[in-house]
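Here is the structure we will look at.
The complex appears here minus one protein chain, its other protein chains still in place.
Letters A, B and C mark the chains as written, and numbering starts fresh at 1 in each.
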Amino acid sequence: MTDGLDLYRGMRLIRRFEDAVQALFQKGEVHGTTHLYSGQEASAVGVCSSLAAGDRVAATYRGHGHALALGVSPQGFMDELLGRATGVCGGRAGSMNVIDLEHGLMGCYGIVGGTMAAATGAALAFSLRRQPNVAVAFFGDGTSNQAYFAECLNFAAIRSLPVVFCCENNLYMEYTPTETVTAGAIADRPRALGIATEIVDGNDVFAVRQAAASALELARSGSGPVFLEILTYRIVGHSRSDPGAYRKPGELDEWKKRDPLLLARRALVDEHGFDEAEVDRIDAEVERQMETIVENALAAPWPDPSLPVEQFAGGAR
Amino acid sequence: MTDGLDLYRGMRLIRRFEDAVQALFQKGEVHGTTHLYSGQEASAVGVCSSLAAGDRVAATYRGHGHALALGVSPQGFMDELLGRATGVCGGRAGSMNVIDLEHGLMGCYGIVGGTMAAATGAALAFSLRRQPNVAVAFFGDGTSNQAYFAECLNFAAIRSLPVVFCCENNLYMEYTPTETVTAGAIADRPRALGIATEIVDGNDVFAVRQAAASALELARSGSGPVFLEILTYRIVGHSRSDPGAYRKPGELDEWKKRDPLLLARRALVDEHGFDEAEVDRIDAEVERQMETIVENALAAPWPDPSLPVEQFAGGAR
Amino acid sequence: MSEIEFRRAIFEALDEELARDPAVVHFGEDIAAAGGVFAVTKGLAERHGERVFDTPISELALIGAAYGSAINGLRPVLEIMFGDFLPLVMDGVINQAAKFWYVSNGQGTCPLVIRSAVGGGVRFGAIHSQMPAPWFQNVPGLKIVAPALPGDAKGLLLSAIRDDNPVLFLEHKHLYGVKGPAGTGEAIPLGVAAVVRAGSDLTIATAMKSVHEALAAADELAGDGIDCEVIDLRTLRPFDVPAVVQSVERTGRLLVVEEAPRTGGWAGELVAEVAERAIGSLDDIWRLATPDHPIPFSPPLEDAFFVNAQAIAASVRSRLGR
Partner (left out) sequence: MSEIEFRRAIFEALDEELARDPAVVHFGEDIAAAGGVFAVTKGLAERHGERVFDTPISELALIGAAYGSAINGLRPVLEIMFGDFLPLVMDGVINQAAKFWYVSNGQGTCPLVIRSAVGGGVRFGAIHSQMPAPWFQNVPGLKIVAPALPGDAKGLLLSAIRDDNPVLFLEHKHLYGVKGPAGTGEAIPLGVAAVVRAGSDLTIATAMKSVHEALAAADELAGDGIDCEVIDLRTLRPFDVPAVVQSVERTGRLLVVEEAPRTGGWAGELVAEVAERAIGSLDDIWRLATPDHPIPFSPPLEDAFFVNAQAIAASVRSRLGR
């Protein structure tokens, strides 16, 4: 995936996928809770479009966007969210814990900081096996105060592990403004460890892609971890039950003016020489794609609870 | 405790106490393991001599020095190390886990980083109760990579808690040189959080005392935590079973030339106008004090294992 | 008698203790300004000011803050949002809080409470549905409280906050919306079980959401002429073993129902206690718990995974040969 339209399509798919999830939620077809990625699409698409075969990604509970950007089947993912047997994890994982190794998705991690741990471990494997791959951890701004953050940054740094830490700073940790519980600037933390650190406009997919490409190259070259702080905003609730009262007045509207899809569309037309019509066509294609996906998902079979489940890999003992 | 001779006496007591522990260990009178403080005395004495009534200290498994500097009874402490009923914790705690609230010792913590957690909590209590006290955490250089370190620094910083974090940098974490597993400089970590940070010669008790006094004053004033990096060296093994092979050639000898007791003695005579004889007298007094302590400790009664033990504070349920 | 919602019962206990005792404080992630992700603490911060506050996502620092302040004059109540995150505070609980009183030789106490939302059946998947009680059941010095009924939730939380030991207070997500008799609103002692249904053929001992399942099963079984006694354990550490033994000595049969993987859960502990003490009076003893694998997300898988009233009734019938 390399051209601008592809990046746009990737983002559009995520946005419409999340819209569909939200609608299905309201209809009672998706159960439990979901954490939508809407507004942050440029981060996942910008980073994941720069990966090489064999690279691994650790995504969060807010992982739909990362998964789709990695090429995980949107059908299989939607089926998973609906708990169907045809889901990428057979319905076992649900929204927060999807794993799809074939597409480089090590997992979506429900524990804040878990992605950093997982990616650090993957990078350790790459490093010791002399495998020319990079591991990517996505996580939020609030994660910068969690134990795994500091321990993993240091561990990756001292072993010069090929890992790119992608901090998606959307200003909030659930409903609490991160700045109110965070001392200093997030980017100063990796810097204090001597880790190469860059801050990037997370709503500009081209900027993210460029920053990610450099970061991945640097990490792949063996010079150690790279930290990207990706400034973005979540234009939907944290999860299903979000009270929403925490946003500063006008903030949401301001950020909606910088919606990554809007920005990308504008750039494609104004700078990359595409027609509006071409972009519209993508929208229409994604629309149809999502319709089919939702339809199929709703018709997909449920897993059979009467099937026996082994306790351990490799047999009962 | 304010005059130079008192500081010297405090350090001398610790040194000879540790020597006595070591001797008793070799005789099989102290069991298990101990982590001696020899070489680092200026840190405990410099910091603890500046505390106010009601301040609290969290010490490590290498806590004999901190305890004695706080004024914990050397007899009670030695009895504890020998597992006697007359020990400050009745023999329940032993070398690594002593608690003596009366003297401000919240505990000696066997888990690396545990002191930072405990002191942060104490400072939270002081802060919410508007109590004009400061909590002090002692910990080592190796602790800077442990989870509690980063989480507690941030927590203390955002709540402007009255806590002084005293990092006793003795270059090693057990047998591993800390620099080999630590990215960047330790002091840059609190600095990245905007925490007031100072590095001090940890073998110069006067320097430590001065830095500690300022740090305590700052923390007490409500302006938030302070971080002191106290550069020192452990001139004995990490614990009983130390193989010792990790030290760089000549390193130990170099540091012994800067033994805090030597430096203090020199300063007392050269700068503070005391006679060598006065200092010698202290040595002799401490010598006699330690003899009595050891004698008493060896004669102290054992706890009675047949006494009933409650499961919970406040009764069986 | 007036009714109270489980969620509200928790709120009232917190609110009253905060009002009564200036040493009580409550903190956790998103509990103050937003009122908690399960809307339990809405309005609490407005009422009690700085003693109710939001924290960073720093579970290790939080348990440290709770422990350190508890041994220095506060009575902190810490919320760990989901029970699944409790492993992050285990070091603080095991190696600091639960040891303090004993190791200090009684110099001081460590009165802290950890509130946490636990349990499954709400489609939250493998990492937001677990039952942490068994992870903590071998920690001396710790109490574990696990209410089933709204009135109990309040009375037990009052006692937990007043208790001088560290207490893990488990709130089953499924129960937050449940209403029940408010009771007296007074403190209920920890460590005391309640017979919530008297019966003579069989004792079912359980806790939290499973109490409701057991009661429903008992209703169903009554139709088959099987008369179940149902015991709500209420406290999982220490168990009220005498209450269970007493009941079993009458009924001769004990079924322990637990919402946690079968192997290594607290049901085993209770079965062992009773077997050791009352093997002579026992005709039968067994447990029902979940399978030994993580909690599946998919609704049909999750529904089959947990032990519900039907499963309890079926098991009782089969074990009694009916």
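In this text, contacts are C-beta pairs under 8 Å (C-beta built on N, C-alpha and C of every residue); 3 or more make two chains touch, one makes a residue touch a chain.
What you see is a predicted model; the values in this text were computed from it and never measured.
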Which residue, A:10, A:65, A:83 or A:114, contacts the hidden chain when the whole complex is considered?
A:114
Using the document's definition of touch, tell me which of C:151, C:180 or C:261 contacts the absent chain.
C:261
Of C:91, C:152 or C:213, which sits in contact with the chain we cannot see?
C:91
From A:60, A:73, A:95 or A:154, the answer for touching the chain not displayed is A:154
In the whole complex, what residues of chain B lie against the chain that is missing from view?
31-33, 83-85, 87, 90-97, 109-113, 142-143, 145-147, 173-176, 180-182, 241, 243, 245-246, 302-306, 309, 311
What does the interface between chain C and the hidden chain look like in terms of residue numbers?
84-85, 87-88, 90-91, 93-95, 98-99, 102-103, 126-127, 130, 134-141, 237-239, 260-261, 263-269, 271-273, 275-276, 279, 282, 284-287, 291-294
Please output the residues of chain A touching the missing chain, sorted low to high.
56, 58, 88-90, 92-93, 97, 99-102, 106-107, 109-111, 113-114, 116-126, 128-129, 131, 135, 147-148, 151-152, 154-155, 158, 309, 311-314, 316-317
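We adopt the following convention: only the chains that are shown with their structure count from here on.
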By Cα centroids, which chain is closest to the centre of the whole protein?
C
Measure off the straight-line distance from the CA centroid of chain B to the CA centroid of chain C, and report it in whole Å.
40
Which positions in chain C are in touch with at least two other chains?
55-56, 58-60
Indicate the residues of chain A shared as contacts by at least two other chains.
145-147, 180-182
